[in-house]
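Down below is the structure, laid out as structure tokens.
For this depiction, one protein chain was excluded, whereas all remaining protein chains were kept in their positions.
The block that comes next holds chain A.
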Amino acid sequence: MKCLINKTNVFLLFSFLLLFPHVGLCQTKITNNLELTTAEKVFLAEHTPIRIGIMNNWPPLNYVDENGKPAGIGVGYFEALNKKLGGSLVLEPAPFQENYEKVKNKQLDALMDITPKPDREAFFKFTKPYLAVPHVIVGRKEGPYFSSEKDLTAKTVALEKGYYNITYFRQNYPEVKIKEYNSTGDALDAVSRGEADAYAGNRAVAIYLIEKEIINNLQLQGRLGIPPSELTIGARNDWPMLVVILDKALRAISESEREAINAHYVKSRYEPWFASKQFWTVVLLSIGIVVLIGLLSLIWTRSLRRLVELKTKELTREISERKLANERLKASEEKYRTLFETANDAILLIRQDCFVDCNTRTLALFGCRREQIIGASFYKFSPPLQPDGRRSEEKALEKIKLALTDGPQYFEWEHCRLDGTSFAAEVNLSRLLLGDEVLLLAIVRDITERKLAAEREMELVKVRELDRMKSLFIASMSHELRTPLNSIIGFTGILVQGMAGELNDEQKKQLGMVKGSARHLLTLINDVIDVSKIEAEKIQLSIDEFNLSDTVINIKETFQTALEEKGDQLTLDIPEKLMIKSDERRIKQIVMNLVSNAIKFMGKGEITIRAGIKQDQVEVSVCDSGYGIQAENLPKLFKQFSRIFTDGQPQQEGTGLGLYLSQKLAKILGGVIKAESEFKKGSIFTVILPVEYKGGSE
């Protein structure tokens, strides 16, 4: 602020000097190059004050301003002269004609601004001209344009009374009508009113008056052919010395002084009040204010610019930030939209109890178009009743209420499509604040598959459990069944042996049949127990290392009696040692079953048991020379309770469980039983087992 004031002061001073250059200039050149002779100095001293008349109403050349002070270009020159002549001159303003007469009568010593004319030379001695003012034609703007005197032919020209121009027109352009007025102002007024067509006269005066009186419809047009008015000072004709002194003084006025005077008056020619203090105060104040405003506006502009720059920067940053944020928002929105749209669950927005938005999955799930969902109520896609027997609408409203007050609700829901089909869903219902609005977000997952899978799983578990129960039941029942068989077999054995007394042959034979049947029943029961155990997953293995050859020999011994009775041959083709690691009892059970089958089904024939190791597998095969098995029957061999009847073969008792159980056991031991047969030639059943048990396949 301090800085601002200083700047303003400097600026004001500078403006002042610009406006008043003559002040400085005149002061410095006051006494330069005026050299008066002694006679001239004496003359001046004797005649001081020398009275000089000027016109009081010919602005801007000479006039008296509203304060009664003489002013004008002429006065400017007078003051310059007076300074050079040491203030020996006094000024006497009066109308031209009055002053003219006074000089003629020696009542005034000289007259300013007089144009030398032959008729005036009788009374005046003229100095050299100090000013030349051209003459112009003034016409109305809307009227014809008068470029020279010729254009004024037959026109009326307004002229000032007593002025030389009247003589000029009368002598040179008699066709021009002349109207005389008391002053230049009156004459111009007459043109303005249309009383005259044009005015011709001093340009400076005309311009001054037009602008001062604001005679808007007038304009300067052409120039008069006469030479410009040369203004001189006319001294009384008996004082030639005065003319000499004035000429010297005029010459002493430097070119710059002249320019200053002219510029000053021409510049303010239509402002007769220019010299007044109020005027300058106003001007200075105005200028000051203008400058101040200018400066302030400059500062303001600059600060504004800075502010604008700052704001622009801020805005640019903000715009780029917003752009970035927008892009992020867009990307984010895209991301969430994609999430929303590609989610494999139906996602719905609910307002009150109506759907307002949903993803694509919803449409697939509900089997409808978007417009069928949007605006629809929650229960439009639900059957009247839920599986628990409650009304869908009532239950839905309760869930919505809970979701709004107690947090997310997670429940199963029966939905129905518009086509009436229904599906089980899992609904996750939660409160969602979107802007100021409270909505509900529902994520609906179709759990039909899951439910089906769960049901299947449940059924499977049930079936397995039932199966296990059945097997357990059979196992325990079989145990109970076996207890009385123990007595039957035991006591028939005692009787057959004759331990309780001698029996005849028929009695022995019949009791033998009882014993055989009891044994068969026992085998049946044992097999059932084993099958049940296997199915109840209760079979336990006892893995140990043993010599399989010994086992096979033991088996042969077991069947010795039966073989001898039937007259069959059993040959062994085994190495001495066949060490394997497995469950001996189970292997024995399998092989015995195969041998028993061979004895039972081949009729009379030969049986060979072969055993050997191939790589890491042991193979035990039971070959018979029996009826063989028809190819189409081979696949049925290992089925539970399946009995095969071969043509020509006598029917035998059987459980239908033997091979099924043997195969099961072989698999439990990590092996398998393979059957080969040639019809009417015999069969080969081979057990293939790992040399070392490492887990079963069942």
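One rule holds in what follows: contacts are C-beta pairs under 8 Å (C-beta built on N, C-alpha and C of every residue); 3 or more make two chains touch, one makes a residue touch a chain; residues count from 1.
Note that in this section contacts and distances are computed from a predicted model.
J.: Just go with whichever of "ABC transporter permease", "Two-component system response regulator", "Nucleoside recognition domain-containing protein" or "Hydroxyacylglutathione hydrolase" UniProt uses as the name of the absent chain.
T.: The chain we cannot see is recorded in UniProt as "Two-component system response regulator".
J.: With the full complex in mind, choose from A:F123, A:F340 or A:F491 the residue touching the hidden chain.
T.: Of all options in A:F123, A:F340 or A:F491, contact with the hidden chain holds for A:F491.
J.: So one chain is hidden, and I want to know which residue out of A:A204, A:I529, A:I587 or A:M602 touches that hidden chain in the complete assembly.
T.: A:I529
J.: Which one, A:R482, A:K556 or A:K667, makes contact with the chain that was left out?
T.: A:R482
J.: Footprint of the hidden chain on chain A, which residues?
T.: 479, 482-483, 485-491, 493-494, 497, 499-500, 522, 526, 529, 533, 539-542, 583, 585-586
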